Every structure is written in structure tokens, then in C-alpha cells.
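Could you have a look at this structure, given as C-alpha cells, before my questions?
Note that one protein chain of the assembly has been removed; the remaining protein chains are unaltered in position.
Lettered A and B in written order, each chain numbered from 1.
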Amino acid sequence: MQMKEYKPLIVAFCCNWCSYAGADLAGNNRLNYPADVKIIRVPCSCRVNPMFILRAFQRGADGVILCGCHPGDCHYTSGNYYTRRRMAMLFSMLDYLGIERERTRVEWVSAAEGAKFAATMNDFVEKVTALGENKRLEDLRCKR
Amino acid sequence: MQKITRDQLITKAVELLSNGTVSAVLGWKKGEFDYDITPAVFTTEEEINNGFVYNDFCGANFSKYLVAKTKKLEGKILVFLKPCDSYSFNQLLTEHRFDREKVYAVGIGCEGMADVVKLKNKVDGIVSIDYNDDGMYVDTLYDGTVKVDYAEVMAERCINCKSKKCVAYDELLGEDGEVIDSARFDEVASLEAMTPDERFAFWQGELSRCIRCNACRDACPACTCEKCVFDNPGSGVENKAPVTSFEEQMFHIIRAFHVAGRCTDCGECSRVCPQNIPLHLLNRKFIKDMNECYGEYQAGAEVGSRAPLVDYTEGDLEPGEVFERGENDA
Partner (left out) sequence: MRKLSLDNLNKFFAAVAESKTIYLPVDQKDGSAKYAKWAEGTEWSNALNTVRSPKDLFFPQTEDLMEFKTEGKNIEIIDIRKESEDFVIFGVRACDVKSFEVLDRVFLSEPVDSFYASRREHAIIVALACTRPSETCFCTTFGIDATEPAGDVSAWKTDSALYLKANTEKGEAFLKSIEALTEDADTAEVDAQKTKTAEIMKKLPLADLTTDAFGGGKTEELWNNPVWDEMSQTCLGCGTCTFVCPTCQCYDIKDFNTGNGVIRYRCWDSCMYSEFTRMAHGNNRLSQKERFRQRFMHKLVYYPENNEGLFSCVGCGRCLAKCPISMNIVKVMKKIGGDK
């Protein structure tokens, strides 16, 4: 019996002004990145409440990545600076609880960085695939 | 044993009540067995003389009660603040949660409070307790009078006391203390030193005992939302019981995150937990991380200070770098 190839489910929160446009550019330029990445557009990276990240894991995500404008380039001036602190603290806490570090990431991707977007996603999917299924932050009810 | 005596507090309370400064007193009321003390609102001299107590089991932090009581009561309310309560008091003022004008705060020194759980693990069948200079003399059902040293039953939060300094008061009883360079982050550090698998096992073991009674939240002076997200049926995460281990984790991560930067480390969450989950280790992790990443910050040390999570600098470390920190230090 052959094992089905493991495909992780990745949720990518992308800010409307930079990273979502970056994803668009990646598509326009026909750059490949895995279809396992599900993009959720948010007005600003700082719209992402830690609860969103946990809920993504609950609903079956194996990895969650948050993309926003480069620090200093936030459409709302300072949103991503707050994101940076919040996510640093949240990721450190998840690590403290024994959740794998590689399952979460923040990356700054501008509207011009289609190539970076694709490369980031390829790399993230690869890392999460290597980790395998999310077991430590899963909700079994969502898997039946 | 406390240096401040019950009589001192009663004299002060009666004085302020009778000269009209305050119309009510938040204080501690005696229970059935000398350790089961209930926070109470006293409004007459007679009530105070009959029921007011102060001893090593008066750990409850009164600051949060002020949010509701200042709205409800006419006139000023007298509150006694131990040093750690005074930090919560300031933090609530920073968040504009009550009207300072409606409170008369009396700061009181604290020698550290006893932990009922520790005492009960040592002594069976406690009938009454006598406080002497050299320890507690516990009258028991089975073993006669047992002497217990104060140090043996001191609460963890008091062993690792961060400050004996009252940071807010209208009047101070006794002597003020100093901020202490405590060892309160040692346990967090030893958890950090474990492998992820060990940490995961540790927290699964602790959090699996959670019965979601919400005592940690309801006692927490930083948790003053009118409607908690976990009580709100419209939030999508409302839940009355931890159905899965995920929900145990989510509740405690989100609660700790929500008070991060506002938590003064008063330790009420761990004190009230009926399942003895060391919840303060979650809050202290955030405090330790913020101190290391964004500079030393003590919530409630002064009114109006800006917490690290509502602040930023352009050169802050990246979320990915948060893990490399320790490795660089080493």
C-alpha cells in the first residue's frame, strides 16, 4: 500500500497593500508556489489577532505565515511595527508551550516582491512539510 | 507574620468612616477556620469590630473590586493596598477603569502571605491558627497543635516577591519597602531550557487539569473587559468547557496574551486556581520576554506608562529572531 503524499495546509495572512499585491505579482509573473497555501487578505498585518493564528491551527492548518509591508512602509504608518512585537511575543509563547517554531513565521513582502513572495512560500511549505502534520495545536473535532 | 496588625487597620478604618472621609471599607472578613477569609464591604463600625481580620491569609487583591464598587457606592471607599495590590491599582488607573477621586487608598506593608494549599498539604484538619513570632501554631483535629514556620507555607509569589514598595496610596501605614531583585523568572528560564517535547509534555500535564471555571480570569485585576471574548456567543470562540486540549491551550494562551504588558505579576491567577495550575508561569514568560526584547518594564509601577505591546521602535527585533536571542546570549 502506498502512503498518500503528505500535503500541508498553509494559511497565509497577507496585508492588502503590500503582500497581497506581492502575491498577485507572483501570479502575473507565472512564478510557482504550492497550491497548499491559502491566502487570507487582511487590511493590515496588525489586523491579525493572535486568536486568528490559533484558530487557523484549530481548523486544520499545519503552518501559518503572516505577511505585511516592510517596517517603515505600512500603509497606516505603524501597523506592522505593532505586528512585529505582537508576533514576536506570540511565537515565543507558542515555543514555550512546546509548539514547533517552524510552524509560524512573519515575512515582510512588498508589492514589488513577487519573487520574494513565491520564494518565501516555497521555503515555508518545504519546512512545514518536513515537520509533518500539526499535532500539538490541533482540534480533533475538526478532523473527523 | 504581618507587622501590620488587625487593630491598626481597624483603628484606621473606623477613624475614616466616622470622620466621613469614606462611606465604605473594603476589607477582609473572618471565616470558619482562620484561613478562609472573604473579601467584604464594611459600612459600619460595628461590622468592622465584629468581622474585620488581617493575617497571613489575606492574600486577595482588592484593586479589581474598585471597578465595580466605585460605580455602585456613594462617596469614597477605603481600600487597603499591599504592595503588589498597589501595582494593580496603578495599572487599572492607567486604563481608566475607575475614578481615583472615589477611592481612599491606605498602603500597608506586607511580609508575604501564606498559601492555603501548602498549609493543607502539611497539616490535616485545621481548626484554628495562632500567629506567633516564631511561626503559626495550628490547632488540628488529629495531631494536636502543630507548629508551622512561616517560610514553609509562604506563597510562591511571595517567596519571589518583586517589590515591597507601595506605589500608590493616600496614606501609608508602617514602613515602605524597596523593589526587590527577585528570582521570579528562574522557573520560566528552567522551562525554556527544556526541549520542546518536554515543554509540551509539561504544559499538557498542567493545562489538562483546567476545568474552565474562569476563576483565573475573574480574579485577575488585568481582566476587566465588560464582556470577555470567551463569554461572547458572537465571538466564535465562546466556550463554557475545555472540550479538547486545543481549547485548553487557546484559552490560556489568549488570556495571557491579552494581559501581556498589563499584567503586574500579582499572582492571583495561580492563587485562585482550584486545580493548582501554575498560570503565573505563562504571564511571567511574557514579562520576561518583553523585558529582554524591549527593555525593563513593570506594569503598574507608575500611572500612565506605555506598555511594550502598545509601543514600538524602528529597530525592534524580528519575530524570527526571538528564538535566536537566548542562543546569542549564551
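The working rule: contacts are C-beta pairs under 8 Å (C-beta built on N, C-alpha and C of every residue); 3 or more make two chains touch, one makes a residue touch a chain.
Note that the structure is predicted; figures quoted are calculated from it, not measured.
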Checked against the full complex, the residue among B:65, B:137 or B:297 that touches the missing chain is B:65
Hidden partner chain, touching residue among B:159, B:189, B:211 or B:310 | B:211
Absent-chain contact - pick from B:48, B:79, B:126 or B:173 | B:126
Absent chain, residues of subunit B that touch it | 31-33, 36-41, 60, 65, 117, 120-121, 124-127, 141-142, 205, 209, 211-215, 217-219, 231, 233, 238-243, 271-272, 274-276
Name every residue on subunit A in touch with the hidden partner chain.
-> 59-60, 141-142, 144
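We take it that only the chains that are shown with their structure count from here on.
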Could you state the distance in Å from the CA-based centre of subunit A to that of subunit B?
-> 36
Using the touch definition up top, name the residues of subunit A that touch subunit B in the complex.
-> 50-51, 54-55, 57-58, 71-72, 78, 81-82, 84-101, 104-106, 136-141
Interface with subunit A, subunit B side, in the complex: residues 188, 191-192, 196-204, 229, 236-237, 243-244, 246-247, 249-250, 253-254, 256-257, 260, 282, 285-286, 289-290, 293-294, 308-314, 316-323
